[in-house]
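For this view, one protein chain was removed and the others were kept in their places.
Chain IDs A and B follow the sequence of writing; residue 1 opens each chain.
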Amino acid sequence: MQTMIQLEGVDKVYRTDRIETVALSSINLDVKAGEFVSVMGPSGCGKSTLLNVIGLLDEPTKGRVQLNGTAVSSYRDAALAKMRNRELGFIFQTFHLIPDLSVADNVEIPLLYRRMAGAERRKLALAALERVGLTSRIHHFPSQLSGGQQQRVAIARAVVGSPRILLADEPTGNLDSQMGDEIMHLLHGLQKDSGTTIVMVTHDPRLADQTQRIVRLFDGRQVQ
Amino acid sequence: MLRSYLKLAWRVLWRRKFFTLISLFGISFTLVVLMVATAVLDHVFAPLAPEVRQARTLGIFRARMIGDHRSQTSMPGYQLLDTYARNLPGVERMAIFSMAQTVYSYPSGQRIKSLLKRTDAEYWRILDFTFLEGGPFTDQDVANASFVAVINQTTRDRFFGGAPAVGRTLEADGQRFRVIGVVPDVPVLRLVANGDIYAPVTTAKSDAYTRQLMGGFGGLLLARSPADFPAIKAELATRIRAAQLPDKQWQRLFAPAETFFESIAGNLFGGRDDERSHPERLWAVIVTAMLLFSLLPAVNLVNLNMSRIMERASEIGVRKAFGASSRALVAQFIVENLVLTLVGGAAGLSLSALVLRALNTSSLIPHAHFTINVRIFLYGLGLAMFFGLLSGVYPAWRMSRLHPVQALKGASR
Partner (left out) sequence: MTRHLLTLVWNRKRSNLLIAVEVLLSFIVLSAVTTLAVFYADNYRKPLGFSVDRIWVISAEAHASSGRTSMTVESDGSDTAAAPKRADRPRIERRAMMAQLLLALRDLPEVEAVAAAAVTPYGGNTWTSDIEIGGRHHRFGMSAGTDDFARTMGLEMLRGRWFTREDDGSAWRPVVINDRLARELFPAGDPIGQFIAEDRPGDAAANPADRMRVVGVIREYRKDGEYAAPENFVFDRVRLDDTRADVADARDIVIRVRPGTTAAFEARAVTALRNAAPDWTFQAESLTQSRDTALQYWLAPLTAAAVVSLFLLVMVAMGLSGVLWLHVTQRTREVGLRRAKGATAVNIRRQLVGEVVVLTGIATLVGLAIVVQFPILEVFSAVSPFVYGVSLAISLVCIFLLAMACAWTPARMASLVPPAEALRYE
C-alpha cells in the first residue's frame, strides 16, 4: 500500500515577542492510504499543530512534508490552496459552518474553487448530504440544526470534493455520546467505502481504540 | 461563482443591518454632496446652449482702476470696451452686452419683474440662440436705436399668456418695446446669456454709458481658435495699459480678456494690483474640496469593511482550508464591497436627482435647470466604483493574508 502522508524530521517552533514555543519536535510519521489513525496526548502536546501541518495550514520550521507522494515544502500559496482543495478535507471541533449560508451552500464551498458549473456543484453537494443522511435539511441554516446535524454537514462539506485525506480535530468534542457515536460511525463508513485516509485528533481513548493506529504525543514529541 | 458571492454578500449585509445602513448612508450622502456640487459647477461653467462656441470665446468681465489710496473694481464700461477691445488680432467677432438689470412693468395693474439685458447685434452672432419665434435685432436696429426686443419664453407667458408675441408691444421701466423674437429661457447663473428681455444697447435712457470707462458691461471675443487666446490677451493688456485715465488720482487700469472661470478666480484671488486671474488657485480649491469630501468617507468605509471582514475570520479560515487562494478571497470581498457601494451609489444618484429637482423648482435660482446629464451620471458611477474598489481592496488584501490557523482560532489581529 502506498504512503499517503509522510512527515520527516518535522519541527514547529512559534516565535512571538522573544518567547519561543516548541510545538513539535522531530516528528516522523508515515500514514498509509486508507488508514484510520488517531493522535492522542494531553492538552497542549501539539496534536492540533500536527494536524495543521499535515493539512498544509501551517508550515513546519524544519523537515519535509509529503502528501500522496508530492513534496509540498516548497509550495507557495496558490499551489498549497490547490493541494488542499483536491486532496484534503477538514472537520473541526466547532464545526465552523458559515452562518449566512444554507446547508447546501455550505457543502458546496470546496467546489467553488474548482472549475465547475453551478448545476454540477449542486448535484455533488446533494450526493454528499445523502451520504451523511441529511437530505431533508438542505435549505436550512446552521443555526437551525442540532450539534450533531451541524457536524454531519461539516463532514459532507469535507467529502464533497472526494479528497483522499480527511483530517478531523476532535470531531465529537462538542457532541454528546450518542451523537458522537453516529459521527464515528459515519467516519468509519467513509474509510471502508471510499478508502479515505483519516487522521483524527482525540482525547477520548474509547474512540481512539476503534481506530487502526494510535500516535501519542507528549510535549511535541512522539512517544509510545 | 459570482452568483454565490452575490448571494452571500446580500445575506452578510442584511445580517448586520445597523452597519450596512450607516455605510449606505455615508456613501449616498457623500455622493449627493459631490454630485450636486458637480452639477452646479457644470451648469455654471461648462458650455451650455446658447453659449455653444464657449471653447473659443473669451470675455472681458472685470476691470479695475487703481489710484494712490483707492481702487475701484467693477465690470468694464461701454467706453472701455468700445475704445480698446475692437479689432483685436485673432478675433472673428466682438460683442458688447450689459449686465441684466431688474426692471418693472405694470401691465393692467399687476407687477412683472424682469431682467433686461442690452446688447449689440454681434451678440446674437457669437451666441447661438434657438429662436422659438422671429429673430434677433440687426446692426440697423442698433444704429437707429429702434425700440425692439427679444424676449424669453417666461416673459412671453407673463405678458402675453404664452400666445405668439412677435409684433406685440410690452412696456418695461417706462419704455415701450416691440417684440421681434422669442427665445428659450437661459438659467440665471449663466451670466453671459441670461435675460428676460434683450434690447439694443442704444435704447438706454441716457447716453451717459458711452462715456463711462467703468461699470455695467461685458465684452465677448470670438476667437478663430483657442490658439489665438494668448495673443488676444496680450494685445488687449497692452492697449489698456496705454489707456487714458479720467483724472490724475487714478494711475492704473486693467481689464483682462479671460474665460468666465478665470474671471471668477480673478475676483476671488486677484490681489489689488495683480492683473492675473490665478485660475489654478480656484481649481486647487475645488479639487481639494472634492478630495476631502471623498477621502474621509473612503477611509471610514475602509474601517467598516475591515470590521465586517474581521468578524468572519473563521469563515476566511474555513475557505482557505478548503482551497481558496488569496486571489479568490480578495475577489469575493471586493464583490461584496461593490454591492454595498453600488447600492449606496444608486441611492445617492437618485437623491441627487431629487435635490437638483428641488433646487430647480424652488425660487432660489430662477430658470435653474440643473440636470444630471450623461457626463455627470458617469462621473457619479465612476465615483461609486472608485469608493468600492478603494475601500475594499485594502481590507480584502489584509484578510487574505491572514494565517488560516489564526483565522480559525478567531484571533484577527
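A few comments on the model shown:
Everything below uses one rule, namely that a residue touches a chain if its C-beta (ideal position, glycine included) is under 8 Å from a C-beta of that chain, and two chains touch if they have at least 3 such contacts.
Keep in mind that what you see is a predicted model, and the values were worked out from it rather than measured.
The absent chain, not drawn in this view, touches the displayed chains B throughout the complex.
In the complete complex, the hidden chain is touched by one of B:Met1, B:Val44, B:Val166 or B:Ala204, namely B:Ala204. When the missing chain is restored to the complex, the residue among B:Ser4, B:Thr30 or B:Gln332 that touches it is B:Thr30.
Contact with the chain not shown here comes from a single listed residue; of B:Met306, B:Ala331 or B:Leu351, that residue is B:Met306. Remark: the residues of chain B touching the chain excluded from display are 18-19, 22-23, 25-26, 29-30, 33, 69-75, 77-78, 98-99, 101-104, 106, 109-111, 118, 173-174, 201, 204-206, 208-209, 212, 214-216, 272, 293, 296-297, 299-301, 303-308, 310-311, 313, 364, 409-413.
In this section, only the chains that are shown with their structure count from here on.
Chain contact summary for the complex, chain B toward chain A: residues 1, 3-4, 7-8, 11-12, 15, 312, 314-315, 317-328, 403-405, 408. Within the complex, the chain A residues that touch chain B are 52, 55, 57-58, 77-78, 81-82, 84-86, 88-90, 92, 96, 98-101, 105, 108-110, 112-114, 118, 157, 161.
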